[in-house]
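With one protein chain withheld, the remaining protein chains of the complex are depicted in position.
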Amino acid sequence: MPLYFIDTDDDVLTVYDDQGQDLPGPKVARDMAHLVLPDMARQKLPDSDRRTFKASVRDESGTVLYVATLTLVGEWKVEPPAS
Amino acid sequence: MVPTPALSLNMLIRKLESISRLSDEERRAIERLPITGRHLAAHQDIVREKDRPSQCCLLLEGWACRYQLLSEGKRQIFSFHIPGDIPDLQSLHLKVMDHSVCTVTQATVAFIPHEALRELTAAFPGIAAILWRDTLVDGAIFREWMTGIGRRSALEAVAHLLCELYVKLEAVGLARDHAYRLPLTQADLGDALGLSNVHVNRTLRDLRDNGLITLHGGKLQIDRWQELTGLCDFDATYLHLDRGAV
Partner (left out) sequence: MLHDLCGRTHQVSANEDIIGEGERPENVHLVMEGFACRYKLLSDGKRQIMALLVPGDFCDLHIAILGEMDHSIGTGWGCTCVKIPRATINDLTTNHPRIARALWWATLTDEGTLREWLVNMGQRRADKQMAHLFCELLVRLQTVGCADEDSFEFPISQSDLADTLGVTPVHVNRVLQELRAQNLIVWRSKRLQILNVERLKAFCDFNPNYLHLTRRANGDSSE
């Protein structure tokens, strides 16, 4: 089975996958990229009003095959009192 | 807190008999336990982390839960308890509490001195075995919840808990026809399953919209039991209710 690498970024820390995983194909690698996003969000939120979580799939030759992005955009409709 | 006039240890006997049959002599010994009754308000601590209790608390009426508070103010609930349960039974063997127990609803409890329980279990190994078994089932429930938090979706985890509570209540005669009074708030459910209460709310809504449950005025009706158990892969083996032999 081919080796795929899932690199991740949450605006603060970029992690290059140094292990890689043997997966049956790129579509399974895409699923892995999707699944890590809620894990990453869970670890960081609640946080600021803007954050982008990114997971990309890289193959053994270093080509980026797929990028999944989860974006948080929060916006006050009524400004909160200064605390 | 007013001591109650007529306390019956019937709930304890019923609970123990859901695990294994008791002899008349064992039943009489339980009825002779020296107990002190208390009425407690909802959300009141019964025993706290770091306490060194000298008595156990038997729940006669109402619900209780075991929980731990984290430094950031978050709370994890470990178990929900129903009449007949002794949520702090382990204090008989582990002297210092590593978590707290509080009421969920108004409750009536009976405190049993450790000494009396020690004498009872020494004189009646059969009762000791049933209590041990009950503690082990608690452990099995912890493992099931862990699987729920770690690997089940919110929908599956909520459905699984609703099924579990029904089977437990039914075993001691407190529920039938797939219906029971569910006194838990969405925050309670969230703290048990590691979900935000908003997500619990969405999930209950989802189960209702799909016609699996009806939740009204604190009463839960499971309308489609087969489908609900199928949805969350519920298998009651871990409650170890069907095997009477100890």
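A and B label the chains in the order they appear, each numbered from 1.
By definition in this document, contacts are C-beta pairs under 8 Å (C-beta built on N, C-alpha and C of every residue); 3 or more make two chains touch, one makes a residue touch a chain.
Just so it is clear, the structure is predicted and the values come from calculations on it, not from any experiment.
For the chain missing from the display, the contacting residue among B:V137, B:A179 or B:L215 is B:V137, taking the whole complex into account. Residue-level contact of chain A with the missing chain is found at 6, 8, 13, 15, 17-19, 21, 32-33, 35-36, 39-40, 42-43, 55.
Where chain B meets the missing chain, the touching residues are 50, 66, 68, 70-71, 74-76, 78, 90, 93-96, 98-99, 122, 125, 129, 132-133, 135-140, 142-147, 149-152, 191-194, 233, 237-238, 240, 243, 245-246.
We take it that only the chains that are shown with their structure count from here on.
Chain A and chain B have Cα centroids lying 39 Å from one another.
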